[in-house]
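One protein chain is absent from this view; the other protein chains keep their places.
Which chain is which? They are A and B, in the order written, and residues in each are numbered from 1.
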Amino acid sequence: MSLLKVEHMTQNFGGLQAVSDFNIELQGGELVALIGPNGAGKTTIFNLVSGFYTPTEGSIRVNGKDTRGMRPHQVTALGVSRTFQNIRLWKDMHVLDNIRVAQHYRMGYSIWDAFARTRNYMGREKEIDRISWKLLEAMNLKEYAYEVPPNLPYGLQRRVEIARAMSIQPQLLLLDEPAAGLNSRDVEELIELVRWIHDTFHISIWMIEHQMKVVMSLCSWIKVIDFGQTIAEGTPEEIQNHPQVIKAYLGDDTI
Amino acid sequence: METGNKLQRNAFALAVISGCVLIILLAQFKVINLYIQSVIMFMGINIMISTSLNLVNGNMGEFSCGHAAFLCVGAYVSSITSVLIMAPNDITGAPFLPPELAVLVFPISVFVGGVVAALAGILVALPSFKTRGDYLAIITIAVNYMVISGIENLSVVGGPRGFMGMKKVVKSMYELADIPWMMIFVALGTIFCVLIIRRYVSSTYGKGVNAICQDEIAAEIMSVNTNKVKLVTFMLSSGLCGMAGGLFAHVVGYVNPQSFNILKSTEAMVMVYLGGMGSLSGAVISAVFFTFLLELLRPLQILKWVIIPFTLVLLMQFRPEGIMGNKELTDVFPKLRKYCRFK
Partner (left out) sequence: MEVLIQNIINALQWGSFYALIALGYTLVYGVLLLINFAHGDIFMVGAYIAFFLVIFMLGNIGLDPGITLALAVPLTMILTSGVGVTLERIAYRPLRRKGAHRLYVVITALMCGLILENGNLALLGASRKRFPELLETTVYRFGDVSVTNLKIIVILAAILVFFFLQFVVTRTKIGMAMRGISYDKFAIPLMGIPVDTVIVFTFILGSGFAGLAGLLFAMSYPVLEPYMGALIGWKAFIAAVVGGIGDIRGAFVGGFLLGFIEIGVVAIFPSTMRDLFAFSILLLILWAKPTGLFGLARHQKI
């Protein structure tokens, strides 16, 4: 059974077909990229997979479960986590709380426990604390635990957002343009971080990225879309020389 | 982070409890007169109203303008419950239970009022799944008007004339033992309310409320069941406010629908604003301050309602984030942290 199986996924917004007949299958453990010009429908694909939109047609299965009709938090609980193109951290909560809240899917206590501060509640809260600190330590964020995100440099905010996504212990991590807005040193660090996550946790990572340097040095498989259509897929070498990809990016010298 | 010993960590709680006991003793030995007693009770009730609204408007970032609706539901339901059971009335005739049991029945009736108000909260919570911000604000205003108008059309409970009989229930408590029962119950209600809210917002579960406020989409995708959290928060907020209503009705001894109109809701919003949105200690402080101010200006009669809004408008120009901003006392005075248990 595959980790993620998307078949014939199509999404219409009014008259606009943002995604048409998109297919992908991930077995677990791969590092894949999704590229395409602006407005191609990449983010929409992530929104569909993470359950924020329901596809007009086609199906999405996570570990064999059809996610149609599920709300995003339910899809997340199946092990699909993501970051956003524009960082969406909770701005008034410090980093530690940002990580903690993402533990909602395995809270393990009811609100009555919280009111009465039962032993179960105290135990679970301790556990959530422990998990969160461990993650912060692993992601080199420990010293920023009590900072609020707006006080951190952009590169660190990205890292916190990835840490938050990881605190869900996902099997599939979706990264929406993680390198956008980073300077070249941050980009190096990001590449290291993604590689480290991939090597340590053996999860699938699927990223949207415009910077070819990131894509080429990390991903073993690339899908290219334009106007919602899949126009090519293959290994980095194949994609670099693909005539249609070059055409789609004509005038755009990122490739 | 364990700091200090057990006694020190509970010092704050102990201070609050001994403060309440002291006030009650003062009332018992008639050191403070009935008027001051009633002002203190209104402070407690207003603390319940402002902290419960703060949960929705401050922590969750919704914009509920009709909080008095839940106060109204709680007040009526608990009054009806206690009066039907404990006092002779037109509907059921003689009381069901001997007057000695009033001390038990009264808190139960307040609780019942809270539960029914919590159910009324669903009326606002369900639309909040689909919409937020100003559209939800309208829904809350409409609910406020509907509740008032609904009760005005219910002649069984007195319609626009109001409902009374609670004095008899309260009186039977005083006949059982001459101690300041109402003060005790208001103190218990206030502590219960603040404690529950405190525990809720400091739990990881309750932090989901802040997550919804700051970025609902991120909250949903980071596994927060936003609909459930909203439902729970609205019900908790309206339920606690309903309990405040029950206490209010019995302190005053008489309720009529127009005392729960939009002006009352506005008062609640003002208290939340004054304290600073999302700050529990701010909500408590501002409720105390606001009640005090209202009493202080009482001799001015109608001018009071010119001066208070005017002061608030001025205040807003100088401190547009309320007394506490979104901070707690423990953030402003970190030393306090030693004296109250955090985790």
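As a working rule, a contact is a pair of C-beta atoms (placed from the backbone, for glycine too) under 8 Å apart; a residue touches a chain by one contact, two chains touch by 3 or more.
These numbers were taken from a predicted model, which means no experiment stands behind them.
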Candidates B:13, B:84, B:142 or B:293 - the one touching the absent chain: B:142
Residue in contact with the excluded chain [from B:7, B:91, B:177 or B:302]: B:302
Residue among B:16, B:294 or B:312 touching the omitted chain: B:312
Sole residue of B:37, B:57 or B:190 that reaches the chain not shown, by the stated touch rule: B:57
Hidden partner chain, residues of chain B it touches: 57, 63, 127, 130-131, 134-135, 137-139, 141-143, 145-146, 149-150, 152-153, 217, 262, 266, 269-270, 273, 277, 302-303, 305-306, 308-310, 312-313, 316-317, 320-322
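Throughout what follows, only the chains that are shown with their structure count from here on.
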Touching residues on chain A, where the partner in the complex is chain B: 50-52, 71-73, 76-77, 81-82, 84, 88-93, 97, 100-105, 107, 109, 111, 114-115, 117, 121, 125, 128-129, 164-165, 168
Residues of chain B that touch chain A when the two form their complex: 196, 199-200, 203-208, 210-211, 214-215, 217-227, 232, 326, 343
